[in-house]
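The structure that follows is given in the form of C-alpha coordinates.
After this line comes chain A, so read on.
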Amino acid sequence: MTDNQQFIAQAANEEYKYGFVTDVDTHVLPKGLNEDVIREISRLKQEPQWLLDFRLKAFAHWRTLEQPSWGQLKLPPIDYQAISYYAAPKKKTDGNTGEMDPELVKTFDKLGIPLEERMALSGMAVDAIMDSVSVRTTYSERLAELGVIFCPISEAVRDYPDLVRRYLGRVVPYTDNFFAALNSAVFSDGSFVYIPKGVRCPMELSSYFRINAAQTGQFERTLIVADDDSYVSYLEGCTAPMRDENQLHAAIVEIVVEDRAEVKYSTVQNWYPGDKDGNGGIYNLVTKRGLCRGDHSKLSWTQVETGSAVTWKYPSCVLAGDYSVGEFYSVALTRNYQQADTGTKMIHLGRNSTSTIVSKGISAGHSQNSYRGLVKIAPKATGCRNYTQCDSLLLSDTSGAHTFPVIEVDNDSSVVEHEATTSKINEEQIFYCNQRGIPTEDAVGLIVNGYAKEVMQKLPMEFAVEAQKLLSVSLEGSVG
Partner candidate 1 sequence: MSALSQYIDLYRNHRDAFHTGAPQAMNDLRGVALSRLEVASLPRKGSEDYEATDLSSVLADDFGVNVNRRDFDADVAQAFRCDVPNMSTNLYFCLNDRYHPSRTALLHDQGGVVVETFRQAAHKHPQLLAGHYGRLAGLDNPTVALNTLLAQDGLLVYIPDGVTAERPIQLVNILTAAMPIMAVRRLLIVVGREAHAKMLVCDHSQLTTTQALALQVVEIVAMENSTFDYYDLEESTATNRRISSLFVDQRAGSNVLIDGITLTNGFTRNNYRIEVNGEHADTQLMGMTVASGRQHVDTHTFIAHNAPRCHSNEMFKYVLNDEAVGAFAGRILVRPGCPRVEAYQGNRNLCASPEARMYTKPQLEIYTDDVKCSHGTTIGQLDEEALFYMRSRGIGIDVAHTMLMQAFMSDVIDAVRMDLLRDRLRHLVEKRFNGSLASCANCVSSCKTPN
Partner candidate 2 sequence: MLEIKDLRASVEGKEILKGVNLTVRPGEVHAIMGPNGSGKSTLSAVLTGNPAYTVTGGQVTFGGKDLLALSPEDRAHEGLFLSFQYPVEIPGVSMVNFMRAAVNEKRKYQGLEPMSASDFLKLMREKRAVVQLDNKLASRAVNEGFSGGEKKRNEIFQMAMLEPRLSILDETDSGLDIDALRIVASGVNTLKNRDNATIVITHYQRLLDYIKPDFVHILYKGRIVMSAGPELALELEEKGYDWVKDSMDN
(Lines give C-alpha, C1' and ligand atoms only; values in the text may rest on other atoms or scores of the structure.)
Protein backbone atom coordinates (compact mmCIF):
# COMPACT_ATOMS: atom_id res chain seq x y z
CA MET A 1 0.00 0.00 0.00
CA THR A 2 2.63 2.54 1.03
CA ASP A 3 4.83 1.36 -1.80
CA ASN A 4 1.98 1.92 -4.07
CA GLN A 5 1.39 5.45 -2.84
CA GLN A 6 5.02 6.33 -3.00
CA PHE A 7 5.19 5.10 -6.47
CA ILE A 8 2.17 7.09 -7.52
CA ALA A 9 3.58 10.22 -5.91
CA GLN A 10 6.85 9.64 -7.71
CA ALA A 11 5.16 8.92 -10.96
CA ALA A 12 2.68 11.76 -10.67
CA ASN A 13 4.59 14.01 -13.01
CA GLU A 14 5.54 11.52 -15.60
CA GLU A 15 3.45 10.69 -18.57
CA TYR A 16 5.15 8.01 -20.59
CA LYS A 17 8.53 7.43 -19.01
CA TYR A 18 9.94 5.24 -21.74
CA GLY A 19 9.54 7.94 -24.36
CA PHE A 20 13.23 8.83 -24.84
CA VAL A 21 15.20 8.37 -28.03
CA THR A 22 18.59 6.70 -27.99
CA ASP A 23 21.32 8.41 -29.93
CA VAL A 24 22.89 5.47 -31.72
CA ASP A 25 24.01 5.35 -35.27
CA THR A 26 21.40 3.41 -37.14
CA HIS A 27 21.50 1.71 -40.49
CA VAL A 28 18.08 2.30 -42.01
CA LEU A 29 16.85 0.98 -45.33
CA PRO A 30 15.10 3.54 -47.53
CA LYS A 31 11.36 3.79 -47.06
CA GLY A 32 9.09 1.72 -49.19
CA LEU A 33 8.27 -1.90 -49.83
CA ASN A 34 8.97 -3.94 -52.94
CA GLU A 35 10.73 -7.16 -53.85
CA ASP A 36 14.10 -5.43 -53.89
CA VAL A 37 13.67 -4.31 -50.31
CA ILE A 38 12.86 -7.86 -49.28
CA ARG A 39 15.88 -9.22 -51.16
CA GLU A 40 17.99 -6.57 -49.45
CA ILE A 41 16.74 -7.51 -45.97
CA SER A 42 17.46 -11.14 -46.74
CA ARG A 43 20.90 -10.26 -48.10
CA LEU A 44 21.79 -8.11 -45.09
CA LYS A 45 20.89 -11.01 -42.88
CA GLN A 46 22.76 -13.50 -45.09
CA GLU A 47 19.75 -15.76 -45.28
CA PRO A 48 19.47 -19.06 -47.15
CA GLN A 49 17.47 -19.25 -50.34
CA TRP A 50 14.49 -21.06 -48.81
CA LEU A 51 13.87 -18.19 -46.44
CA LEU A 52 14.06 -15.62 -49.21
CA ASP A 53 11.57 -17.72 -51.18
CA PHE A 54 9.30 -17.83 -48.13
CA ARG A 55 9.46 -14.03 -47.85
CA LEU A 56 8.78 -13.50 -51.53
CA LYS A 57 5.79 -15.84 -51.52
CA ALA A 58 4.39 -14.04 -48.51
CA PHE A 59 4.94 -10.69 -50.20
CA ALA A 60 3.20 -11.83 -53.37
CA HIS A 61 0.26 -12.97 -51.27
CA TRP A 62 0.23 -9.75 -49.24
CA ARG A 63 -0.14 -7.73 -52.41
CA THR A 64 -3.43 -9.51 -53.13
CA LEU A 65 -4.86 -8.47 -49.75
CA GLU A 66 -6.44 -5.30 -48.44
CA GLN A 67 -5.93 -3.83 -45.01
CA PRO A 68 -8.81 -5.22 -43.01
CA SER A 69 -11.40 -3.01 -41.38
CA TRP A 70 -13.22 -4.61 -38.53
CA GLY A 71 -15.48 -4.26 -35.57
CA GLN A 72 -15.29 -1.17 -33.45
CA LEU A 73 -11.79 -0.15 -34.54
CA LYS A 74 -11.04 2.99 -36.41
CA LEU A 75 -7.70 2.33 -38.05
CA PRO A 76 -6.72 4.97 -40.60
CA PRO A 77 -5.28 3.62 -43.84
CA ILE A 78 -1.54 3.04 -43.44
CA ASP A 79 0.86 4.14 -46.15
CA TYR A 80 3.04 1.05 -46.40
CA GLN A 81 5.43 2.83 -48.73
CA ALA A 82 6.19 5.49 -46.12
CA ILE A 83 7.70 3.03 -43.69
CA SER A 84 11.22 1.77 -43.51
CA TYR A 85 11.28 -1.99 -43.09
CA TYR A 86 14.76 -2.40 -41.66
CA ALA A 87 16.65 -0.40 -39.08
CA ALA A 88 19.70 -1.70 -37.22
CA PRO A 89 22.02 -0.05 -34.74
CA LYS A 90 25.26 0.19 -36.72
CA LYS A 91 27.60 -0.58 -33.89
CA LYS A 92 25.99 -3.55 -32.18
CA THR A 93 29.13 -4.82 -30.56
CA ASP A 94 32.66 -3.76 -30.50
CA GLY A 95 34.40 -6.09 -32.92
CA ASN A 96 37.27 -7.01 -30.63
CA THR A 97 35.95 -7.36 -27.14
CA GLY A 98 32.39 -8.43 -27.80
CA GLU A 99 31.27 -5.56 -25.58
CA MET A 100 28.06 -3.80 -26.50
CA ASP A 101 27.84 -0.25 -27.72
CA PRO A 102 27.66 1.69 -24.43
CA GLU A 103 24.74 3.74 -25.78
CA LEU A 104 22.74 0.57 -26.25
CA VAL A 105 23.64 -0.66 -22.82
CA LYS A 106 22.48 2.67 -21.45
CA THR A 107 19.20 2.37 -23.31
CA PHE A 108 18.37 -0.99 -21.87
CA ASP A 109 19.62 0.07 -18.44
CA LYS A 110 17.21 2.99 -18.57
CA LEU A 111 14.45 0.56 -19.38
CA GLY A 112 15.47 -1.58 -16.45
CA ILE A 113 16.42 -4.54 -18.60
CA PRO A 114 19.24 -6.64 -17.12
CA LEU A 115 21.59 -7.23 -20.02
CA GLU A 116 24.73 -7.82 -18.06
CA GLU A 117 25.76 -10.99 -16.41
CA ARG A 118 26.11 -9.01 -13.22
CA MET A 119 22.31 -8.94 -13.23
CA ALA A 120 22.44 -12.67 -12.81
CA LEU A 121 20.59 -12.43 -9.54
CA SER A 122 17.47 -11.42 -11.39
CA GLY A 123 17.53 -14.91 -12.85
CA MET A 124 16.28 -14.00 -16.26
CA ALA A 125 17.74 -14.65 -19.70
CA VAL A 126 17.08 -11.71 -21.99
CA ASP A 127 16.95 -11.23 -25.74
CA ALA A 128 16.90 -7.48 -26.37
CA ILE A 129 15.63 -6.33 -29.71
CA MET A 130 16.12 -2.76 -30.87
CA ASP A 131 14.27 -1.78 -33.99
CA SER A 132 14.86 -4.62 -36.41
CA VAL A 133 17.65 -6.62 -34.82
CA SER A 134 18.45 -8.53 -31.73
CA VAL A 135 21.23 -6.67 -29.98
CA ARG A 136 22.08 -8.96 -27.17
CA THR A 137 21.05 -12.28 -25.80
CA THR A 138 22.21 -13.19 -22.33
CA TYR A 139 22.87 -16.54 -20.74
CA SER A 140 22.89 -18.39 -24.04
CA GLU A 141 25.87 -20.45 -23.01
CA ARG A 142 24.45 -21.52 -19.69
CA LEU A 143 21.19 -22.50 -21.34
CA ALA A 144 23.05 -24.37 -24.04
CA GLU A 145 24.39 -26.78 -21.42
CA LEU A 146 20.82 -27.97 -20.96
CA GLY A 147 20.24 -28.09 -24.67
CA VAL A 148 17.94 -25.08 -24.50
CA ILE A 149 18.27 -22.86 -27.52
CA PHE A 150 17.52 -19.18 -26.91
CA CYS A 151 18.86 -16.88 -29.57
CA PRO A 152 17.86 -14.32 -32.17
CA ILE A 153 15.85 -15.99 -34.89
CA SER A 154 18.37 -14.73 -37.47
CA GLU A 155 21.08 -16.74 -35.72
CA ALA A 156 18.77 -19.73 -35.46
CA VAL A 157 18.26 -19.64 -39.21
CA ARG A 158 22.02 -19.91 -39.55
CA ASP A 159 22.76 -22.37 -36.72
CA TYR A 160 19.63 -24.54 -36.59
CA PRO A 161 18.17 -24.26 -40.09
CA ASP A 162 16.32 -27.58 -39.91
CA LEU A 163 14.50 -26.71 -36.72
CA VAL A 164 13.49 -23.27 -37.93
CA ARG A 165 12.45 -24.56 -41.31
CA ARG A 166 10.37 -27.33 -39.75
CA TYR A 167 8.33 -24.95 -37.60
CA LEU A 168 8.36 -21.50 -39.22
CA GLY A 169 4.92 -20.60 -40.53
CA ARG A 170 3.40 -23.88 -39.33
CA VAL A 171 1.16 -22.28 -36.73
CA VAL A 172 0.66 -18.91 -38.40
CA PRO A 173 0.93 -19.40 -42.17
CA TYR A 174 1.61 -16.27 -44.18
CA THR A 175 -1.86 -16.66 -45.68
CA ASP A 176 -3.41 -16.18 -42.24
CA ASN A 177 -4.15 -12.48 -42.47
CA PHE A 178 -2.96 -9.20 -43.93
CA PHE A 179 -0.46 -8.41 -41.18
CA ALA A 180 0.79 -11.98 -40.94
CA ALA A 181 1.58 -11.86 -44.66
CA LEU A 182 3.36 -8.53 -44.22
CA ASN A 183 5.40 -9.83 -41.29
CA SER A 184 6.33 -13.02 -43.14
CA ALA A 185 7.66 -10.90 -46.00
CA VAL A 186 9.71 -8.41 -44.00
CA PHE A 187 10.35 -9.80 -40.50
CA SER A 188 13.76 -8.81 -39.38
CA ASP A 189 14.45 -10.47 -36.08
CA GLY A 190 12.94 -11.93 -32.99
CA SER A 191 13.61 -14.73 -30.60
CA PHE A 192 13.88 -18.42 -31.18
CA VAL A 193 13.38 -20.83 -28.33
CA TYR A 194 13.72 -24.59 -28.35
CA ILE A 195 13.31 -26.62 -25.19
CA PRO A 196 14.42 -30.21 -25.68
CA LYS A 197 12.54 -33.26 -24.46
CA GLY A 198 12.16 -33.49 -20.72
CA VAL A 199 13.89 -30.19 -19.90
CA ARG A 200 12.40 -27.71 -17.45
CA CYS A 201 13.92 -24.40 -18.41
CA PRO A 202 15.46 -23.20 -15.12
CA MET A 203 15.02 -19.47 -15.73
CA GLU A 204 12.50 -17.14 -17.25
CA LEU A 205 13.30 -16.34 -20.86
CA SER A 206 12.58 -12.80 -21.83
CA SER A 207 12.48 -10.68 -24.97
CA TYR A 208 12.54 -6.96 -24.80
CA PHE A 209 11.35 -5.03 -27.82
CA ARG A 210 12.23 -1.44 -28.43
CA ILE A 211 11.33 0.70 -31.41
CA ASN A 212 13.88 3.52 -31.56
CA ALA A 213 14.33 4.83 -35.08
CA ALA A 214 11.75 7.19 -36.54
CA GLN A 215 9.49 6.22 -39.40
CA THR A 216 10.30 2.57 -39.10
CA GLY A 217 8.07 -0.36 -38.49
CA GLN A 218 8.93 -3.26 -36.28
CA PHE A 219 8.20 -6.73 -37.57
CA GLU A 220 9.65 -9.24 -35.22
CA ARG A 221 8.95 -12.89 -35.23
CA THR A 222 9.09 -15.24 -32.29
CA LEU A 223 9.11 -18.99 -32.52
CA ILE A 224 8.93 -21.20 -29.47
CA VAL A 225 9.03 -24.97 -29.59
CA ALA A 226 8.56 -26.99 -26.42
CA ASP A 227 9.35 -30.62 -27.03
CA ASP A 228 7.79 -33.53 -25.08
CA ASP A 229 7.65 -33.13 -21.28
CA SER A 230 9.39 -29.76 -21.29
CA TYR A 231 8.50 -26.48 -19.61
CA VAL A 232 9.31 -22.86 -20.28
CA SER A 233 8.11 -19.50 -19.08
CA TYR A 234 8.62 -16.70 -21.54
CA LEU A 235 8.22 -12.97 -20.99
CA GLU A 236 7.86 -10.18 -23.46
CA GLY A 237 8.04 -6.45 -22.87
CA CYS A 238 7.84 -3.54 -25.25
CA THR A 239 8.39 0.22 -25.29
CA ALA A 240 8.91 2.94 -27.86
CA PRO A 241 9.93 6.61 -27.89
CA MET A 242 7.29 9.32 -27.93
CA ARG A 243 6.84 10.47 -31.49
CA ASP A 244 3.89 12.27 -32.92
CA GLU A 245 3.73 9.98 -35.92
CA ASN A 246 2.08 6.58 -35.79
CA GLN A 247 4.43 3.65 -35.99
CA LEU A 248 3.54 0.16 -37.07
CA HIS A 249 4.33 -2.96 -35.09
CA ALA A 250 3.19 -6.14 -36.80
CA ALA A 251 4.66 -9.14 -35.06
CA ILE A 252 4.05 -12.87 -35.19
CA VAL A 253 4.47 -15.26 -32.31
CA GLU A 254 4.26 -18.98 -33.04
CA ILE A 255 4.37 -21.62 -30.36
CA VAL A 256 4.35 -25.37 -30.68
CA VAL A 257 3.72 -27.46 -27.57
CA GLU A 258 4.34 -31.18 -27.77
CA ASP A 259 3.19 -34.06 -25.53
CA ARG A 260 2.88 -33.09 -21.85
CA ALA A 261 4.89 -29.91 -22.42
CA GLU A 262 3.90 -26.57 -20.96
CA VAL A 263 4.53 -23.04 -22.17
CA LYS A 264 3.69 -19.91 -20.23
CA TYR A 265 3.82 -16.76 -22.33
CA SER A 266 3.52 -13.44 -20.53
CA THR A 267 3.40 -10.01 -22.09
CA VAL A 268 3.52 -6.58 -20.61
CA GLN A 269 2.80 -4.35 -23.56
CA ASN A 270 3.59 -0.70 -23.06
CA TRP A 271 4.20 0.68 -26.52
CA TYR A 272 3.83 4.44 -26.72
CA PRO A 273 0.05 5.03 -26.72
CA GLY A 274 0.00 8.50 -28.25
CA ASP A 275 -0.55 11.77 -26.44
CA LYS A 276 -3.66 12.87 -24.61
CA ASP A 277 -5.23 14.13 -27.83
CA GLY A 278 -4.67 10.88 -29.64
CA ASN A 279 -1.68 11.99 -31.73
CA GLY A 280 1.01 9.47 -32.47
CA GLY A 281 1.43 6.09 -30.87
CA ILE A 282 2.07 2.60 -32.04
CA TYR A 283 -0.29 0.53 -34.14
CA ASN A 284 0.14 -2.84 -32.48
CA LEU A 285 -1.25 -5.41 -34.91
CA VAL A 286 -0.02 -8.75 -33.81
CA THR A 287 -0.75 -12.37 -34.60
CA LYS A 288 -0.01 -14.72 -31.74
CA ARG A 289 -0.97 -18.35 -31.81
CA GLY A 290 0.07 -21.55 -30.20
CA LEU A 291 -0.52 -25.11 -31.30
CA CYS A 292 -0.97 -27.54 -28.44
CA ARG A 293 -0.08 -30.44 -30.61
CA GLY A 294 0.68 -32.99 -27.94
CA ASP A 295 -1.65 -34.82 -25.62
CA HIS A 296 -1.79 -33.20 -22.17
CA SER A 297 0.07 -30.17 -23.51
CA LYS A 298 -0.60 -26.77 -22.01
CA LEU A 299 -0.28 -23.20 -23.23
CA SER A 300 -1.04 -20.24 -21.05
CA TRP A 301 -1.17 -16.65 -22.37
CA THR A 302 -1.07 -13.81 -19.87
CA GLN A 303 -1.06 -10.23 -21.03
CA VAL A 304 -1.19 -6.80 -19.51
CA GLU A 305 -1.90 -4.28 -22.19
CA THR A 306 -1.58 -0.61 -21.40
CA GLY A 307 0.18 0.81 -24.43
CA SER A 308 -0.31 1.42 -28.17
CA ALA A 309 -2.69 3.73 -29.95
CA VAL A 310 -4.38 0.79 -31.60
CA THR A 311 -4.06 -2.82 -30.50
CA TRP A 312 -5.31 -5.74 -32.52
CA LYS A 313 -4.24 -8.93 -30.86
CA TYR A 314 -5.80 -12.31 -30.19
CA PRO A 315 -3.31 -14.73 -28.63
CA SER A 316 -4.91 -18.05 -29.47
CA CYS A 317 -4.65 -21.74 -28.75
CA VAL A 318 -5.28 -24.54 -31.18
CA LEU A 319 -5.95 -27.42 -28.82
CA ALA A 320 -5.19 -30.35 -31.05
CA GLY A 321 -3.94 -32.78 -28.43
CA ASP A 322 -6.28 -34.84 -26.26
CA TYR A 323 -6.50 -33.39 -22.75
CA SER A 324 -4.64 -30.28 -23.90
CA VAL A 325 -5.18 -27.08 -21.96
CA GLY A 326 -5.40 -23.49 -23.19
CA GLU A 327 -5.52 -20.42 -20.99
CA PHE A 328 -5.86 -16.73 -21.67
CA TYR A 329 -5.61 -14.13 -18.95
CA SER A 330 -5.75 -10.53 -20.01
CA VAL A 331 -5.90 -7.05 -18.54
CA ALA A 332 -6.31 -4.27 -21.08
CA LEU A 333 -6.30 -0.71 -19.88
CA THR A 334 -7.07 2.06 -22.35
CA ARG A 335 -7.25 5.80 -21.85
CA ASN A 336 -7.18 9.01 -23.89
CA TYR A 337 -7.97 7.95 -27.46
CA GLN A 338 -6.50 4.46 -27.30
CA GLN A 339 -8.32 1.61 -28.97
CA ALA A 340 -7.81 -1.95 -27.87
CA ASP A 341 -9.44 -4.86 -29.61
CA THR A 342 -8.13 -7.97 -27.99
CA GLY A 343 -9.21 -11.43 -26.98
CA THR A 344 -8.46 -14.98 -27.90
CA LYS A 345 -9.48 -17.97 -29.92
CA MET A 346 -9.73 -21.38 -28.35
CA ILE A 347 -10.08 -24.00 -31.06
CA HIS A 348 -10.83 -27.36 -29.49
CA LEU A 349 -9.87 -30.22 -31.78
CA GLY A 350 -8.62 -32.74 -29.22
CA ARG A 351 -10.85 -34.76 -26.95
CA ASN A 352 -11.28 -33.62 -23.35
CA SER A 353 -9.36 -30.44 -24.02
CA THR A 354 -10.15 -27.56 -21.70
CA SER A 355 -9.78 -23.82 -21.92
CA THR A 356 -10.16 -20.88 -19.58
CA ILE A 357 -10.51 -17.25 -20.57
CA VAL A 358 -10.40 -14.39 -18.11
CA SER A 359 -10.46 -10.94 -19.64
CA LYS A 360 -10.54 -7.68 -17.71
CA GLY A 361 -11.04 -4.47 -19.65
CA ILE A 362 -10.65 -1.03 -18.13
CA SER A 363 -11.67 1.97 -20.21
CA ALA A 364 -10.93 5.58 -19.37
CA GLY A 365 -10.90 8.90 -21.23
CA HIS A 366 -12.21 8.61 -24.77
CA SER A 367 -10.87 5.14 -25.31
CA GLN A 368 -12.59 2.08 -26.76
CA ASN A 369 -11.86 -1.33 -25.32
CA SER A 370 -13.25 -4.53 -26.84
CA TYR A 371 -13.03 -8.20 -26.06
CA ARG A 372 -13.37 -10.29 -29.18
CA GLY A 373 -13.13 -14.03 -28.95
CA LEU A 374 -13.95 -17.37 -30.44
CA VAL A 375 -14.54 -20.67 -28.69
CA LYS A 376 -15.02 -23.50 -31.14
CA ILE A 377 -15.57 -27.12 -30.26
CA ALA A 378 -15.11 -29.39 -33.26
CA PRO A 379 -17.48 -32.35 -33.78
CA LYS A 380 -14.90 -34.94 -32.74
CA ALA A 381 -13.62 -32.95 -29.77
CA THR A 382 -15.81 -34.66 -27.23
CA GLY A 383 -15.81 -33.95 -23.51
CA CYS A 384 -14.39 -30.44 -23.86
CA ARG A 385 -14.86 -27.67 -21.38
CA ASN A 386 -14.54 -23.91 -21.69
CA TYR A 387 -15.13 -21.22 -19.14
CA THR A 388 -15.00 -17.57 -20.11
CA GLN A 389 -15.30 -14.55 -17.88
CA CYS A 390 -15.12 -11.09 -19.44
CA ASP A 391 -15.47 -8.06 -17.24
CA SER A 392 -15.38 -4.45 -18.27
CA LEU A 393 -14.88 -1.50 -16.01
CA LEU A 394 -15.74 1.96 -17.28
CA LEU A 395 -13.95 4.92 -15.69
CA SER A 396 -15.45 7.67 -17.82
CA ASP A 397 -18.71 8.35 -19.58
CA THR A 398 -16.91 9.04 -22.84
CA SER A 399 -15.23 5.68 -23.10
CA GLY A 400 -16.64 2.46 -24.46
CA ALA A 401 -16.44 -1.19 -23.40
CA HIS A 402 -17.56 -3.98 -25.67
CA THR A 403 -17.76 -7.73 -25.62
CA PHE A 404 -17.98 -9.77 -28.81
CA PRO A 405 -17.62 -13.49 -28.19
CA VAL A 406 -18.46 -16.14 -30.75
CA ILE A 407 -19.21 -19.62 -29.53
CA GLU A 408 -19.67 -22.68 -31.68
CA VAL A 409 -20.29 -26.11 -30.26
CA ASP A 410 -20.55 -29.10 -32.56
CA ASN A 411 -21.10 -31.97 -30.17
CA ASP A 412 -23.24 -32.89 -27.20
CA SER A 413 -20.64 -33.82 -24.62
CA SER A 414 -18.92 -30.47 -24.23
CA VAL A 415 -19.78 -27.64 -21.92
CA VAL A 416 -19.14 -24.00 -22.69
CA GLU A 417 -19.89 -21.13 -20.36
CA HIS A 418 -19.48 -17.45 -21.01
CA GLU A 419 -20.23 -14.70 -18.54
CA ALA A 420 -19.61 -11.01 -19.00
CA THR A 421 -20.38 -7.89 -17.03
CA THR A 422 -19.95 -4.21 -17.71
CA SER A 423 -20.21 -1.59 -15.03
CA LYS A 424 -18.62 1.53 -13.68
CA ILE A 425 -16.27 1.55 -10.74
CA ASN A 426 -18.10 0.96 -7.49
CA GLU A 427 -18.69 4.28 -5.80
CA GLU A 428 -19.28 2.70 -2.43
CA GLN A 429 -15.82 1.17 -2.57
CA ILE A 430 -14.31 4.54 -3.42
CA PHE A 431 -16.19 6.19 -0.61
CA TYR A 432 -15.04 3.51 1.79
CA CYS A 433 -11.45 4.21 0.77
CA ASN A 434 -12.01 7.97 1.04
CA GLN A 435 -13.36 7.53 4.53
CA ARG A 436 -10.20 5.69 5.46
CA GLY A 437 -8.21 8.64 4.16
CA ILE A 438 -7.30 7.33 0.72
CA PRO A 439 -7.70 9.95 -2.01
CA THR A 440 -9.96 9.02 -4.91
CA GLU A 441 -7.20 8.66 -7.44
CA ASP A 442 -5.30 6.22 -5.21
CA ALA A 443 -8.53 4.45 -4.42
CA VAL A 444 -9.19 3.91 -8.11
CA GLY A 445 -5.67 2.53 -8.48
CA LEU A 446 -6.26 0.17 -5.61
CA ILE A 447 -9.63 -0.97 -6.83
CA VAL A 448 -8.44 -1.46 -10.40
CA ASN A 449 -5.46 -3.44 -9.21
CA GLY A 450 -7.79 -5.56 -7.14
CA TYR A 451 -10.06 -5.99 -10.12
CA ALA A 452 -7.12 -7.11 -12.25
CA LYS A 453 -5.60 -9.28 -9.55
CA GLU A 454 -6.87 -12.58 -10.92
CA VAL A 455 -4.82 -11.94 -14.06
CA MET A 456 -1.82 -10.29 -12.39
CA GLN A 457 -1.35 -13.36 -10.21
CA LYS A 458 -0.66 -15.36 -13.34
CA LEU A 459 2.38 -13.24 -14.17
CA PRO A 460 5.85 -14.22 -12.96
CA MET A 461 6.72 -12.29 -9.82
CA GLU A 462 9.14 -9.66 -11.23
CA PHE A 463 6.73 -8.89 -14.00
CA ALA A 464 3.71 -8.66 -11.75
CA VAL A 465 5.26 -5.83 -9.75
CA GLU A 466 6.12 -3.95 -12.93
CA ALA A 467 2.66 -4.53 -14.34
CA GLN A 468 0.99 -3.34 -11.18
CA LYS A 469 2.98 -0.10 -11.24
CA LEU A 470 2.17 0.28 -14.89
CA LEU A 471 -1.55 0.02 -14.23
CA SER A 472 -1.39 2.64 -11.51
CA VAL A 473 0.66 5.04 -13.62
CA SER A 474 -1.60 4.57 -16.59
CA LEU A 475 -4.54 5.51 -14.42
CA GLU A 476 -3.02 8.85 -13.41
CA GLY A 477 -5.42 11.58 -14.36
CA SER A 478 -7.99 9.11 -15.63
CA VAL A 479 -10.47 9.90 -12.95
CA GLY A 480 -12.88 12.75 -12.63
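In this section, a residue touches a chain if its C-beta (ideal position, glycine included) is under 8 Å from a C-beta of that chain, and two chains touch if they have at least 3 such contacts; residues count from 1.
On how the list was made: all candidates are chains of the complex that A comes from, given by their letters.
Everything quoted here is computed from the prediction, not taken from an experiment.
Novice: Every candidate listed belongs to the same complex as chain A; state which one touches it: 1 or 2.
Specialist: Of the listed options 1 or 2, chain A touches just 1.
Novice: Tell me, which parts of chain A touch candidate 1 in their complex?
Specialist: On the chain A side, the touching residues are 72, 379, 392, 394-424.
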